[in-house]
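Everything below concerns the one structure shown next.
Heads up, one of the protein chains got dropped from this complex, but the rest are sitting where they should.
Labels A, B and C are assigned to the chains in the order they are written; within every chain, residues are numbered from 1.
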Amino acid sequence: MDLDRELVDQMIAWRRDFHRHAEPGWTEFRTTSIIARTLEEWGWDVVVGPDVHRGATRMGVPPADVLAEARTRALAQGADPELVERMGEGWTGVVATLDPGRPGPVVAFRFDIDANDLHESSDPRHRPTAQGFSSLNEGAMHGCGHDGHAAMGLGLARVLADRRSELTGSVRIIFQPAEEGVRGAHSIVEAGWLDDVDVFIATHLMAAQGFGHVCVGMDSFLASTKFDVTFTGVGAHAGANPEKGHNALLAACAATTNMAAIAPHSAGTQRVNVGTLNAGEGRNVVPRLARMQVECRGADSRINDYVFARARQVVQGAAQMFEVSHEIVVTGRAETAPPSPELLPFVHACFAAVPGVTRVTDTGGDPGSEDATAMMNRVKERGGLATYVAIGMDAPWGHHTEDFDIDEDCLAIGVAAESQIALDAAAFLKGLRG
Amino acid sequence: MDLDRELVDQMIAWRRDFHRHAEPGWTEFRTTSIIARTLEEWGWDVVVGPDVHRGATRMGVPPADVLAEARTRALAQGADPELVERMGEGWTGVVATLDPGRPGPVVAFRFDIDANDLHESSDPRHRPTAQGFSSLNEGAMHGCGHDGHAAMGLGLARVLADRRSELTGSVRIIFQPAEEGVRGAHSIVEAGWLDDVDVFIATHLMAAQGFGHVCVGMDSFLASTKFDVTFTGVGAHAGANPEKGHNALLAACAATTNMAAIAPHSAGTQRVNVGTLNAGEGRNVVPRLARMQVECRGADSRINDYVFARARQVVQGAAQMFEVSHEIVVTGRAETAPPSPELLPFVHACFAAVPGVTRVTDTGGDPGSEDATAMMNRVKERGGLATYVAIGMDAPWGHHTEDFDIDEDCLAIGVAAESQIALDAAAFLKGLRG
Amino acid sequence: MDLDRELVDQMIAWRRDFHRHAEPGWTEFRTTSIIARTLEEWGWDVVVGPDVHRGATRMGVPPADVLAEARTRALAQGADPELVERMGEGWTGVVATLDPGRPGPVVAFRFDIDANDLHESSDPRHRPTAQGFSSLNEGAMHGCGHDGHAAMGLGLARVLADRRSELTGSVRIIFQPAEEGVRGAHSIVEAGWLDDVDVFIATHLMAAQGFGHVCVGMDSFLASTKFDVTFTGVGAHAGANPEKGHNALLAACAATTNMAAIAPHSAGTQRVNVGTLNAGEGRNVVPRLARMQVECRGADSRINDYVFARARQVVQGAAQMFEVSHEIVVTGRAETAPPSPELLPFVHACFAAVPGVTRVTDTGGDPGSEDATAMMNRVKERGGLATYVAIGMDAPWGHHTEDFDIDEDCLAIGVAAESQIALDAAAFLKGLRG
Partner (left out) sequence: MDLDRELVDQMIAWRRDFHRHAEPGWTEFRTTSIIARTLEEWGWDVVVGPDVHRGATRMGVPPADVLAEARTRALAQGADPELVERMGEGWTGVVATLDPGRPGPVVAFRFDIDANDLHESSDPRHRPTAQGFSSLNEGAMHGCGHDGHAAMGLGLARVLADRRSELTGSVRIIFQPAEEGVRGAHSIVEAGWLDDVDVFIATHLMAAQGFGHVCVGMDSFLASTKFDVTFTGVGAHAGANPEKGHNALLAACAATTNMAAIAPHSAGTQRVNVGTLNAGEGRNVVPRLARMQVECRGADSRINDYVFARARQVVQGAAQMFEVSHEIVVTGRAETAPPSPELLPFVHACFAAVPGVTRVTDTGGDPGSEDATAMMNRVKERGGLATYVAIGMDAPWGHHTEDFDIDEDCLAIGVAAESQIALDAAAFLKGLRG
């Protein structure tokens, strides 16, 4: 399927608009607002606000003042006040369904929409800078391509709205917030949006993979738990009364070092990283407070669980050592999820048929983490099929760097292949299941 | 000697004005400006600007942007533009001399004038809040009484200007910046301002000591070195390429723990405190940068030197362990300086004669650190006599707390006794040395 | 090929004799002596003593007093005095060659002969105990099956001596000392004994693999470096003069913890283990000396080299931290060595043809380390083919446990298959290389 040029240009315009108004996880008020209003116009059933998520299971939501500031900014940048009101304390994201009424399978697509906590490059060689669409929002930047993902989701919705009469079954597009930090998928899963899905496709643009190369079965994700650790002790004058202090920094140092020393699991890859540590009130005061941002990973969830359990013990022991209290808050979680092997030939064929695609592979990837895996696992548990597609780019920069930019030619590839998947899924499944 | 009521009220007014416009170390642009202009009016020879210090020896000067902001604020709050210009990159403080022309000894007094990095209490029971003179400058507060010291210095200058004709020899008053962090005295010493001093008195208001009690020979100060440590490594994605990282945080943790484990010196008290540690760029990045604020102390300079030397080794070893670079910058230094025993009876007598003083002791103190010790040692090395006087208050709060306030009745005690010391020093020295 | 019963019984007798007189690495004076004298009788060319090794490259040789005691014991237990004299400072092991004079390939076999540092079980259910052949040598036990390997080597030599007239090319059997701790292979390789080898087979009995199962291409070995670390500081009375101490134990603790915290390499499995730490002279003395036995491993030599390089940095940094000196002595080293794929079908067929063999696999193994890999790599570098064969047993106990015992029925399997390999190698290579 070829997309008409007008839609391609429109996707590039959406993508640049999202890029210019980058919104990090759980603050995608404007992005959500634009997506929702657009889809409504095109006849999709749109869910926005608390119904997108199962409340208690949200992870890593920023504090109220950050959310309030983000709402104000979103309104100033053109978000719909009624929708912003509905999203309130960060209930961002959209679940949109198109059901033409002909019984058949549910096909679901996941596009993530959040930006990174990054300062965008002001180098004139950086295209967003050169062409005037770099982020207006200080400290927020689309450094992972989710602006492109959101635009693809809109493009796909547009094509399917136009070809509604050809659909058998229904299509659901999930515009997921807060993928960075693997925070946003779980509460959507818990709200049940994946329970009835027969075919599930998550999509990502991939910088290192090369333009024209699509991997339709990313299988190298690591399970991961993201968590914050706080040690709270007792301050004291370091010269006059050191013995009265309960030193939160020494506890944090013991925890940091000994988490790094957790024994490797023989079953496969594992990781622990204390990414940030901030502690202390002044040079001559025994540190009362220490805060750490930590993550662990494993080649599978069992290994990740082992590492996280050991990390908890280390933190508890460090607190005990220095007679300080501790708190561990899980802020994100990702699983491992191998793609459904039966699904791959179909998805492979749909991508291979798209002009510009020169190579399609069935396995691949680097050891990062993704919370779309939680969606994939739910679909598979309920008997559905799921996979994760990476659309390659020629970009020389890495994801999550200040110079990151996407290859906008990729957008059409994703929409062309995935609209075909939506249209042909019923037939594919019929062939598969007899 | 009794002070007239008008001067006492004036000192209280000065003190409250300084309190309201609190300026931390090396940013005392307005405070310096007011002191200098006032002393000039009264006929003192006043030195302001780079000549106060020997340049290369200044320690712990804030970065240029902090100084620029402070200059702007000082000008807005009434500082003299010409003097602010002269003080430029933080050349704050005043050295003022009154020389009536009758040959005799040089008597010098040290008053420190800087505020603390503190948020002042907004509790209505806090007098500065209740009476409307709490700090206008966010994050800056006179929490150690240096506002009172500055007022005493002015009061003493006023009395001696009035009684100029009674002076034999000359008097020097040093209004020292940046005593907090023991940063400001050294470059004044290095500039030579103590080299010709025969009698030297440093003065401090002391919260825990009780009103009416004056200690004329504080001898419990600890030698101390304040230093900043920076470890710089190499960041890397903690999931994909952990082996490419050179982990500055793990180096900082090894340094922190093992500095705390430096063996105690058998000759007396020692301390090490890593007061703050801030490290890392993000949860999933191997930390590239770690910054620490550290101090060590010793019952005498030899012990302090031992601890600092050991701390340097620990930092170097930690850097070596994790293949990161390190930088150690000394930001402050204090010595130990026992008072001159021959001086104590004279100072004792001068304070004992002041109304309100009910108890005078010759030794005392808590294990804090003071850079006036550098001045005392220079005076003593050159054959002069020196001591450190603490004027007690009934204050229930500790120094360096947000509730700190001084007992303004102390101001008169200090000025009364110390103007007598200035007037009688020539006779005292003649008696002593024959 | 079936072995005659007499030879099988003889192998069992040899094996039990070696078991009863267990000799750990570099002290195999009696074992070497018996093997050498026996092979000489059968007409093999036998090399014993310093010519077996390239001197300077031997690793992990015990101290002179241990060697002297072992020589005395070996003599008391029947070793040949002339050979013991020739082996002197631990030049143990035998290289034996059978060259019937018909040009052809060199086929080499490696059997290791050293015992473990273990106390043998005295449980009556332990067969060596029950049948009276448990180790006479306190602290030495064949807990890994090398007694069986040595017996297989003799059995193979016997068969080939008998069938000498059928051989094309020559056969070399290497009876390697000191495999435990991966110490003994390197100096044999350096002496050149592998340089002309066309086909190389290393053999091991494998407890967990099940009787009848032979793996002819063990490919899971980890590269490894074994090393000892010594920190030497300065002792001091811990109460009276702690500052005079340079604490070797604190250095060792910093090294131990931070070696465990070496960042994982993204390319594959790695390990670090500080297996033993012994430090200190008395409760009230600052520890002057600390000794550690350490090993690191990697899925390949590049990873292992990364870990070892990082470990060296950690040790150097720890020494620097505590102002102690350090020494690192490498005591063993193993590489990774995938089997030659062209060789596997031939070896597979030879084992499959042996009665009792029910299953032959081409890949397998657990993540241990082996220094036969050094021999394999040398053979492959020079254009030869090499593999590592594991002959399975039903044993419920693990290797290196006090209850370990071998299944003596395995001996015939190994000799039958490997004598066939020796006899058919020339034809096989001709077929392969045309």
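Definition applied: contacts are C-beta pairs under 8 Å (C-beta built on N, C-alpha and C of every residue); 3 or more make two chains touch, one makes a residue touch a chain.
Since we're looking at a predicted model, the values are computed, not measured.
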Which of A:Phe308, A:Phe322 or A:Phe428 sits in contact with the chain that's absent?
-> A:Phe322
Which of C:Pro345, C:Pro367 or C:Gly431 touches the chain that is not shown?
-> C:Pro367
Residue in contact with the excluded chain [from C:Pro63, C:Pro103, C:Gly132 or C:Gly275] | C:Gly275
From C:Glu295, C:Asp371 or C:Glu408, the answer for touching the chain not displayed is C:Glu295
Missing-chain contact among A:Thr72, A:Gln313 or A:Thr358 belongs to A:Gln313
Hidden partner sits against subunit C at residues 117, 181, 222, 224, 226, 237-240, 242, 247, 249-250, 252-254, 256-257, 260, 271, 273-287, 290, 293-295, 297, 366-369
Can you name the residues of subunit B that touch the chain not displayed here?
-> 257-258, 260-261, 263-264, 266, 269-271, 367
In the full complex, subunit A touches the hidden chain through residues 240-243, 245, 247, 250, 254, 258, 261, 263-267, 286, 306, 310, 313-314, 316-323
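Basically, only the chains that are shown with their structure count from here on.
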Distance-to-centre winner among chains (Cα means, whole assembly as reference) = A
Express in whole angstrom the distance between the two chain centres, defined as the mean CA positions of subunit B and subunit C.
-> 69
Two or more other chains in contact with one residue: find those residues in subunit A.
-> 257, 260, 271, 367
